[in-house]
Structures are given as C-alpha cells and as structure tokens.
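Note that one protein chain is taken out, while the other chains of the complex remain in position.
== chain A ==
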Amino acid sequence: MKKKVGAALLSVAMLSTLVACGAKSDDGANKANSADTTSKGTGKKAVITIIQNKVEIQSALEDAVKEFNKTQDKYEVQALGAAGDNLMTVLQTQFSSAPEKAPTIFTTASGSEFQKYLPYMAPLDDMKAASKIVEGQDTAARNDGKLYGLPVALEGFGLIYNKDMFKEAGVNADDIKTWDDLVAASTKLEQVKGVKKAIAYAQESYFRFMHPFNWPFAVMKDTAGTIAKINAGELKLQDIPELKEYVADLDKIKDHTNLSKDTYDEQVAGFAAGQYAMIHQGNWAQGLLNDYDVKFEYGFLPVPFEGNQGIAVGNSNFFRVNKHASEDQQAGAKAFLDWLLTDPAGQHYVTDEFNFIPVYSGFDTSKMDPLSQEVNRYASEGKTVKWVFDQFPAGADQEFANQMEKYYAGKLTGEGLLEALQNVWMTAVKK
C-alpha cells in the first residue's frame, strides 16, 4: 500500500513540474508578445535587447543601459550577456529559430557578415546619429544607398611599443623606417634585461593571421582588384610580389618573435611585465593594460613593411537593428543608440567607460586614454592604412591561422606558407 501511495505521489510531483515548466514558458512567450503589442495602450514598456561581441565593455554597457532606462519610461533596454567570439553562433541560432524574438540590437562586422545578416537589418538613415558619422566611415554599412549599421568605434592596430625600454636599448622609434631597421632594433632590444623576445603576436586566429596579413594587402595599389582576381582563380598568392616580400620579411623577424604562441591575455601580460618590447595589437588592448597597471610609457609604431609609416585604422563592427522586431522595439532601439552616440550623458560612456574612439562628430575627446590618442593622432595626420582583412574569404580565418602555426613551427617555408594559404583561400571561396 505504501509503495502505491509513493508512486502516486511521485507521478503527481512529476506532472506538476511539467505543468510548472509549461506555465513558465507560456509566461515568457506572453512577455515577449506583450512587448510587441501592448505597449501602445496599456503603458507597458517595450523591451529592447542588445547583444554585442566586446567582452571588455560588457559591464560598462550594463551601466549605460541602466542610466538610459532611468531617463525615460517608454522603453526597457536589456543588455544580454556578451557573446565574445561566439556572437555569430548565437545570432545564427536566434535568427534561424525566430527572428522576431532575436536581439533588437546586435553587432556584426562588415563584409561577408554584413551580407549574411542583411535580410534582418532595418535601415537607419533617419537616425540622429547617422548624420554625425565621420565622413567615409559608413560606406561599409551601405547597401543600395541605404545605411544598415552604425559604426561602433574607430580602431587601430600596429606595434604597441614600450617607450622606456626603447630608450634603455638606445633605439629611436622614429628611425625605424624599413623592415631591416625593425630587425636591427629587435636585436638591440633583446639585449635589455628581462626581455624574452622583441615582438609578440597573439595566437587567436585574428591576431595570428588576419591582422598581420592586413599589411601586404593594404599597401597594394589595387587591393580590391587583386582580391577579386585571387577569388576568380586568375592570380595566385605565391605570384603576388607584395606577399612574396612579406613572407621573406617574416622569415627575417621570426626568431625575434614569440612565434605567436601566447594567448591575447598572455601576450599583453608579457608586454606589461617587460618580457616583450613590442606587441602586434590594437588600441582595444588598453583595457587590459589598465588592468595590469603599466608603469612605463607606450605608444604605437607602424609596421614598416615596404616603408609603411602608418597604422591600420578602420572600423569593422557595426550596431544593427533587427528588422523583424516590433515597431516599438525598433523605435526604442534607435532611441537608445541615438542617446548613446549623440547625448552627452551617453557619449560619456562611449569614450570614458568603453574606451572607444568615437566615429561621430560632437564627442569630447580630450580625456581619451593613451592608445586611443595615438590612433587619433595617426588618423589626423593621415598616416593610416586601411583594414582590408574583412575581404579575405569568410569563415577561413582559423584555417589560415593553422597554416601560420605550421609556418612558425618550422613545418612550412615562406613559399610553402603562401602555397598553403592559397589552397585554404580557394577552398573557402568555392564553398
């Protein structure tokens, strides 16, 4: 008898959990729906969700969202957890299941990611922030003349160098005009006590391949034309003079680098600890450098490939608004972005908390951090090269980086590397 009662109780318990689960999910659906429809009449707030890939700004973004929510009572903005490198996977699953429930504001890169998510993006031409974009920085977000994204930030990368260490080694940063100068300087820098290697690259696929290989492509006369020819199979990487020279240069500097073995974190930590005199990184490393409380002075140095004297400046990341969200949500999303990018209260977060270099006029840039100021300086002096790595075939960055790893491990010669990269390139294009 007791057994039966127990069994009955158990089944009741199980059923009730089921029912409870059901009720819960219903509730969630209602909530989402109510955000769509009821906010007009009943005074319920439209819920706007935002998801983005920069892990380092997440907590500051949450603060900004809180402040925006306080300034008005029509919308409720929620910052979803930062997805980091997984953002594309997260977006993919969300948009393929139910676009209307996917995040209202999301970020994607330009180029192939832009094309892929274009069917889900609302045009943003009517926004206040749209009219304030610095000239030329919106072209990558335009399609048929309409604007489909707001640039997140201007970013620059090159070699971040330790100014104090350069002094100690007796190297003048301004004198590094050619690759041979860089190699010579590296030899000198490695004499300084504590220095393991002169230059460090990070091992993530973007830092191992995409950014370093931006240089040979960016200094070409006709980058877009060359890439089109490669895609069409009319030109091979191993036949391009700039690339040949670049891998020859890599051969020269290889022994002065960490062979790209550190993670991004370890690379910056090594720089902060004085193990590396230079790191191939961008101004986004500022947040990390702040964490390590760096005592020495640092700045940007151009990668002197073919006498290049600029750093690579661009913006590849754009805020997008989900076209399939309700009208209220879209209006709210635009209101929030306008507040963030044009209202002084919002702008404060962008420059002071996110450490972004604004791509919009009307920002107070006097209090920017050192690396951002450097990027700003190079940009204003016109010493920049373009970001072109987003024109490399989509989805192949890991494969490219694998070949780089093989090269650093000594399993590929410079020529072999170009051949291997060519193969990866063509497979990626065919797919």
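Methods note: contacts are C-beta pairs under 8 Å (C-beta built on N, C-alpha and C of every residue); 3 or more make two chains touch, one makes a residue touch a chain; residues count from 1.
Just so we're on the same page, contacts and distances are computed from a predicted model.
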{"item": "Protein name (UniProt record) of the chain left out of view, among \"Melibiose/raffinose/stachyose import permease protein MelD\", \"Acyclic terpene utilization AtuA family protein\", \"Heterodisulfide reductase subunit A\" or \"3-methyl-2-oxobutanoate dehydrogenase subunit VorB\"", "value": "\"Melibiose/raffinose/stachyose import permease protein MelD\""}
{"item": "Option touching the unshown chain, where A:Ala224, A:Ala248, A:Ala345 or A:Ala409 are the choices", "value": "A:Ala409"}
{"item": "Selected from A:Val134, A:Ile253, A:Ala269 or A:Ala394 as touching the chain missing from the view", "value": "A:Ala394"}
{"item": "Chain A residues that touch the omitted chain in the full complex", "value": "4, 7-8, 11, 14-15, 18, 88-89, 92, 95-96, 116, 119, 261, 394-396, 398-399, 402-403, 405-406, 409, 411, 428, 431"}
